[in-house]
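As you look at this complex, bear in mind that one protein chain is not there, while each of the others sits in place.
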């Protein structure tokens, strides 16, 4: 708005002058965002965020006052509530089966999409993966996004049939391979030197690579973030193996972006070995609603190849969530959340150790897992652990899991012994609990209090 | 809220009684929605829609006041603006790689997802596909959803390699097959008996089916809605062929749900032949932002099989948009929009016919296309049509396209002669214009006015 | 936002150019509003209205990012919901006891206030009071605003004690005089020549003026809009009388601004006589929530004198409502509403006439009342009319009143015979119904239907 010609019947000129000058810092912030395409150092106010979103939305043709629409898709939004929640952004992102292509009809949405990707790249760098070259947001689940990555790899390795996969008992991770039509080669985890934690069976990887025809191997898939006692895969060694055998390497980094420890592994893995694509969830790392994933990589063409495999135009809603969240937090805000999380992880660990001592349980040693912890119950009777799990939930504790070795589970024709434990070996039932981004001391305190109460009760029950 | 115990210091009891009774109609509407799971006859007010969404959101565990979260995904939403636009719904829909499974942690989101699917099924029935048994919303583009359908079919036809496809020059439609890793068998359209419109080459379909090994054919893919002069595929005959040869038949019904004509073809096709899955876009049919598709089918297991192929948990944002839109319109509201569209299509057609006469163009006869029209320019010089297209756009007319036969285009290794025309034969350049749902008389009048002006100008230029 | 330096990594320059150009019409509308300070011809979109409000809000010092506050009033808004609903406008309007003075700390609020007053002045002109020179919105009820006008008159007529008042049985109108501390001289209405309607007793006015000491008369107060069968006061004659006797004349125009008939009286009254101030309600004329009134007049100093009597700084919330409403409607929108109202008034009248014939009632002839109608029941038994009134209300009809001559009512020490009827004479009970701005055909149809049903029932009861 240009206030320079306002009549002094509306406002004395000297009052106005100062008020107009006071708008400068805001204008500078917007200018810097558009020019530098980096995370702002400090978070923005809600008003400023909405202003930018509204201005971008105004650049989409469905919001031009003089626009008439004679196409099959004109981004008409018939329900006001829906238009409102999307700031009248209707055209989505991408075009003609390339998620990164700009739409002439939707300039604002296109900028929003690209800017979000640029901010995400900056964030990935800040978290420690400095060599990352390119990334983009896909409005699909992490699992489906892994599927898309595998499908896009087929163009490069047309004979690829097999995916070598370090076992993690998470259903959609497994399905990401079968849905894409590939054959998973399951490599069970191992307990190295009688450690508590489960680690990557590198030896078995080597063996299987040796057995298979190289060009029939589509890629290696490893996983970073997971439930204890499984540790983060040995990314560095797997990356070196991938480089040595000239095999693509895709990392399921579902909620690993929040951990500098994991990001460091990825950066190192790429430095000394080979990592092609890293896929992470937006909701788990960026505290937005479920629905998006980020594909990142160290080679722009490789990343773009995935974007070009998405058939159709995609929702801009997830980009909008991430865009607003990143501006709202700023770089400092996000890094602070990560720092807080790490501290809360230690808090949770200490509390569980104390509790373990008191109730004859054991907090498993899992140094390779910076987010999740497992508390093993030796002393409980057969069905008590499961009971404990459900009692926690009815008392308002969500997210913990009780895992007990049990019968075999079959998914898409593949059998998994002791599903949920990531291994064929057995151990006593255990409870997992995670300190993920956004957790508070209150969460931990209430959890420990409720768990203590329940263990007291169960003690009495025996 | 229970007002029965309110002190009369706040309000006299008799005033209150009448006001409380006046809430009944609203309560009945909500009750009916939950019990009948059908579209309401008449649209709801925004307030009532928001009330239901808020009440559902309150059932998700992240919104319980006493909840503490110890998992890796706790639907924490850090940015208030984002929480607000999603009504604090954070958990998405689906679970463990099944989009239709309920989440214990997210009861509200689960109900929202299922209810939306139920309303969509009712809508499909209302539009004329009464035999449809099941449907669900996928928060992905139509193209990617077709990809998902193909991938899910592989489980049923593991040797399937080929997709028999009636050519339509729409890139993401083609990519839906190549991304899924299948080999498209392109069947060019034909001009039957020198008609203007392009129709399905049934003969060629038969020939190709005869040549191929049946179990290597994954399916037939046909398309309903498309740019004129291509007509809707001959769904009924293709369905009969599919039944005869025992082949799955998937229909790309991108924006066909808005047309009772097309829906009728689909209902008939299934009655006398075989249709397995119908995929349509939410934005193009339901006037919501880009981002979702609906998979519908005549066999519950077949449809569910697709839902089970989505690896991971998906965004609930698209379901929310559709839910709010359908409640806002109600059955009558939606049917009225469809009726209006049909009338506007006739209006557009008549206007273009009049204009064609005046400017020596020809409005192509395309009876099999109830949405799009093509105006053929014989009299214009070589580059004028393209110029016309871009001039229309700079004058605020979006969605029209000028198509001219031209050089061959290659997509994922496949060559298409005269890309954009859906055929190998050539004809004069033409302009397409569509009357899609939500179009207004103003859209048509302004378009005709601008087009007339431009044709006048071009006439002068020659 | 300045998009000129955006990298083409975000968007191709040619796409951007067209989108930026498309913002021009919007910029022009804003520019014209600020420069011309007139109602826009056509209504604005919600997005554009919010944009202007947000930009104004940004000019208030509490919204400067660098502002620190060391005063006793810093417009800090602690509750986000409250900040949101006021667009972070916190400083109110006016300063140091002058509602029209600009605040250096609140440039945006000041502009908003002045601009609203300017648009209101334009509206008053459009409705037919072309000679109106000045007006402003007061965030108080019409009654309290009349009180303020009387109090401000005291400065000009320090010996003023009496207000000559043409009786209207509306409590807060009467209280506006007693609260201000003046003595009302009640002039009963009269039925001229056995007409149905009640008109101003001009003769009695003259008599009373003759009896009193001129300088002890503060002013004459007349009323335009009222319940039938009272008619609009004879404004023109009263104005002439006021001019003749050199007395101030204040008009209670509560909901008369919506009527061109009434506005015409006011314009004429001023032309040939004297009207000092006209007070009207914002909610009743402008379809905003209750809470504001407009003081208008034909002499800028006189109007400003009222503004200077408001002790303190006032709420900007009412100005905001009116500002947004006027932009949303535009001049055409408002005039259309007035035209529709007039037509609905005729519709209501015809329906009631038909009904009157059928049920032996009489629709009173009240040509001087363009908004309200009275249906007189001769044939009903004693308590039936009252019963009818309450039955209508429980059936969802609000706003009608059943009036029956009855016992005397005392307000602030003054006795009124037949309170509610505006006169000392008696007549049969009657029902009033008004066609006020915003009424729809549905309102009228349902009302007539319910009334018919009830009259049928009552007929049976007798």
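When the chains are written out, they are named A, B and C in that same order, and each has its own residue count from 1.
We adopt the following convention: a contact is a pair of C-beta atoms (placed from the backbone, for glycine too) under 8 Å apart; a residue touches a chain by one contact, two chains touch by 3 or more.
Everything quoted here is computed from the prediction, not taken from an experiment.
S.K.: Which of these touches the unseen chain: C:8, C:21, C:35 or C:80?
M.R.: Of the listed residues, the one touching the omitted chain is C:80.
S.K.: Which one, C:59, C:337 or C:376, makes contact with the chain that was left out?
M.R.: Once the missing chain is taken into account, the touching residue is C:337.
S.K.: Out of C:46, C:347 or C:424, which residue would touch the omitted chain in the full complex?
M.R.: Considering the complete complex, C:46 is the one touching the chain left out.
S.K.: Where the complex has a chain not shown, which of B:65, B:194 or B:213 is the residue touching it?
M.R.: Hidden-chain contact among the options goes to B:65.
S.K.: Among B:22, B:360, B:394 or B:440, single out the residue that touches the unshown chain.
M.R.: The single option touching the absent chain is B:22.
S.K.: Could I get the residues of chain A that touch the absent chain, sorted low to high?
M.R.: 18, 22, 80, 393-394, 396
S.K.: Using the document's contact rule, name the residues of chain B that touch the chain not shown here.
M.R.: Chain B touches the chain not shown through residues 1-3, 5-7, 9-12, 15-16, 18-20, 22-23, 25-27, 30-31, 34-35, 37, 45, 47, 50-52, 54-55, 57-61, 63-67, 88, 102-104, 107-108, 110-111, 114-115, 118.
S.K.: If you put the missing chain back, which residues of chain C would it touch?
M.R.: Listed in rising order, the touching residues are 46, 49-50, 61, 64, 66-82, 85-86, 89-92, 96-97, 104-105, 139-148, 151-152, 154-155, 171-173, 175-176, 179-181, 225, 227, 254-255, 281, 283-284, 286-292, 309-318, 321, 324-325, 328-329, 337, 348, 371-372, 393, 396-401, 412, 433-439, 442-444, 446-447.
Here is the rule we go by: only the chains that are shown with their structure count from here on.
S.K.: Per the centroid of Cα atoms for each chain, what is the distance between chain A and chain B, given in Å?
M.R.: Here chain A and chain B have centroids separated by 29 Å.
S.K.: Taking each chain's centre as the mean position of its Cα atoms, how many Å separate chain B from chain C?
M.R.: So the centre of chain B lies 49 Å away from the centre of chain C.
S.K.: Please report how many Å separate the Cα centroid of chain A from that of chain C, as a whole number.
M.R.: Centre-to-centre distance between chain A and chain C: 57 Å.
S.K.: Send over the residues of chain C in touch with two or more other chains.
M.R.: 18, 22
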